[in-house]
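Excluded from the complex is one protein chain; the other protein chains are retained at their positions.
Going in written order, the chains are labelled A, B and C, and every chain counts its residues from 1.
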Amino acid sequence: MVRPGRMRRAGRLTTAHWQRVRPVAAVGTRVLPPARLEAFSDGVFAIAITLLVIELHVPTSKEALVAGLVHEWPRYLGYLVSFAFIGGVWISHSKLTRFIRVVDAPLMRLNLLLLLSVSILPFTTGVVANHLFESYLTVSHDISTSFGAERIAVVLFGVDLSLAAFMLYLLIRHAARTSGIAVDDVAEEELQRFTVERRLAFVAQACATVVGAFLPVLAVLFYLSVSVLFIVAPLTATRWRTAQTGDS
Amino acid sequence: MVRPGRMRRAGRLTTAHWQRVRPVAAVGTRVLPPARLEAFSDGVFAIAITLLVIELHVPTSKEALVAGLVHEWPRYLGYLVSFAFIGGVWISHSKLTRFIRVVDAPLMRLNLLLLLSVSILPFTTGVVANHLFESYLTVSHDISTSFGAERIAVVLFGVDLSLAAFMLYLLIRHAARTSGIAVDDVAEEELQRFTVERRLAFVAQACATVVGAFLPVLAVLFYLSVSVLFIVAPLTATRWRTAQTGDS
Amino acid sequence: MVRPGRMRRAGRLTTAHWQRVRPVAAVGTRVLPPARLEAFSDGVFAIAITLLVIELHVPTSKEALVAGLVHEWPRYLGYLVSFAFIGGVWISHSKLTRFIRVVDAPLMRLNLLLLLSVSILPFTTGVVANHLFESYLTVSHDISTSFGAERIAVVLFGVDLSLAAFMLYLLIRHAARTSGIAVDDVAEEELQRFTVERRLAFVAQACATVVGAFLPVLAVLFYLSVSVLFIVAPLTATRWRTAQTGDS
Partner (left out) sequence: MVRPGRMRRAGRLTTAHWQRVRPVAAVGTRVLPPARLEAFSDGVFAIAITLLVIELHVPTSKEALVAGLVHEWPRYLGYLVSFAFIGGVWISHSKLTRFIRVVDAPLMRLNLLLLLSVSILPFTTGVVANHLFESYLTVSHDISTSFGAERIAVVLFGVDLSLAAFMLYLLIRHAARTSGIAVDDVAEEELQRFTVERRLAFVAQACATVVGAFLPVLAVLFYLSVSVLFIVAPLTATRWRTAQTGDS
């Protein structure tokens, strides 16, 4: 059912392929091959995911090492959640670029907005890590609807995650709907399925953020569960059965 | 109208192409393929754009969260402007490398000077973010021509942006004027049109910097408008009509 | 004995190769070409190895320069060990990706867990560098089995190194055992040999961590020796005899 051309992106577009699709001269300066978008995005994802470590503080006084490390647990939690989230965005982004052959101006901008929301994550993670502990101490005694610092922090974090999820959705939708971006028809169908999947992910993220305004700890537990599941689930699933056939 | 060779860069130069253009032995060690220039520049752009987040400070005391976040607004503004600016430089740089097939020694140096002015942006953004608020408070009462800290900060920021715009212009002009750098004649014409476009962008940037010396807030509003327009305009424009024809 | 296909990854998979192996449609969205996994991982490794420098503090007072530099020696030691360790992980990772042609979902996750344990190294290195000096002062007088800060620090560092070694082992084992991931049969055999090698490396790392709980300085000396050997041994070994024959 899958046509050979479907896999072409993986092996880099060849000159022959470019000649065959014949983009007209008028759009020549407005579309670009995806190679540099991939490289730049990989750079931003890699730096954002590694900069998260800067928020982890090294306890310096001798006696306080264990206490200091234990006291930092909301930072480790935030680190894990954001690390898994950026990892997930990166995997989705890799799936996207596999199916496209050119990048147009709106796709460039949507991608920049996605990178903006991802590269600000070390900051919003820092905010939530600084204020989650307070929430943790008080939420069991008094679940009120008044907005304390912990709720604002969790909502800010959730809004950032939701914004990234939304941009990823718009990015994939744009690629799916704009003819000439997908490698071929099969890739276009894949992108359409992927659009639906990402819309659901965005809605779930947005709902968790709304919940976080009232029950901040619940929202954080949701983020954490999703992160753990996202990493662990494919590892416990049955192995991918090889598709390789023939004598090779 | 567009010749097949025009799109060749996108699909990576092939061995056959290199053999056909026959650079003479004398220049052999002085020209390089653009692959590593792209990778290194993508790295610097990605790091500079992500390092901007380090200037955003996480408020730590509980009561001060909302007040602390609100108080930081000039930093968010600076973050947005610089993020959009680096994003714009990166897009222009991607357009440039699409049309070239080799990199010579002057192009390497001009590129390094561009990267210098971009990688110093987290610093100049920090300076303007620290001093814009003061300007914001005082400018409405007393628009004098005396040079306060806020003006110096805005001018410093503007000079950095102008320097980057100037280097980008020189880079593209060099590629357009030096024979043997462009992939072919069509690419050379594209680079010449692009040179004119970037000269205008540089002049606008330089004018805003001069204005910033007298009306710092106006200059910052200009930078912000350009950033927002740069991101939003292509998203609202009519969709790119596919150039793909035939049965492929 | 080596088949031509073995070297194919090095020259990038070609379209023809992709068509020949024919992955079925069902797994189409679940496997990806390794190009972006390589780029993203290279980014994280490069940033983690370079961020280590942030833990080195610049002495600022005039008189204290020499004393300040000398006093920092545990940081330099930690820097060297972690730099060599990340360098080693990167070399192993390069060997792995040379032999694979696709990346599936579990491999993506195992790779993320490897990157997690590597990108947290600037933090665990900081912890051990802050507490090793104390150990150095006291261990000669009183080798007790009570757990002081220095032991906890060394164990934390060792657990991080062991976790990275374990993930690298699982990653390579997964690639070796899952049919369809290796480029061909010869590559699969290489990956199986490599799996055995990495299992040994992980066991050695885990043992050193256990030793570090009782004799922290000994564990650090072990880490340091391994690092130095890893860098120096190949440099003093006899040169690689060229495999290039004939007039080609």
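Methods note: a residue touches a chain if its C-beta (ideal position, glycine included) is under 8 Å from a C-beta of that chain, and two chains touch if they have at least 3 such contacts.
The structure displayed is predicted, hence computed values, not measured ones.
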Residue, one of B:Gly88, B:Pro122 or B:Gly158, that touches the chain absent here: B:Pro122
Residues belonging to chain B that touch the chain removed from view: 5, 12-15, 17-33, 35-37, 39-40, 42-44, 46-48, 51, 54-55, 102, 104-106, 108-110, 112-113, 115-116, 119-120, 122-123, 126-127, 130-131, 134, 149, 152-153, 156, 177-180, 184
Where the missing chain touches chain C, by residue: 1-2, 4, 6-12, 14, 17, 38-39, 42-43, 45-47, 49-54, 56, 58-60, 62-63, 65-66, 69, 79, 83-84, 87, 90-91, 94-95, 97-98, 186, 190, 193-194, 230-232, 234-235, 237, 239-245, 248
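The rule is simple: only the chains that are shown with their structure count from here on.
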Length of the line joining the C-alpha centres of chain A and chain B, rounded to whole Å: 25
Between chain C and chain B, distance of the C-alpha-averaged centres to the nearest whole Å: 35
Junction residues of chain B - those touching two or more other chains: 43, 46
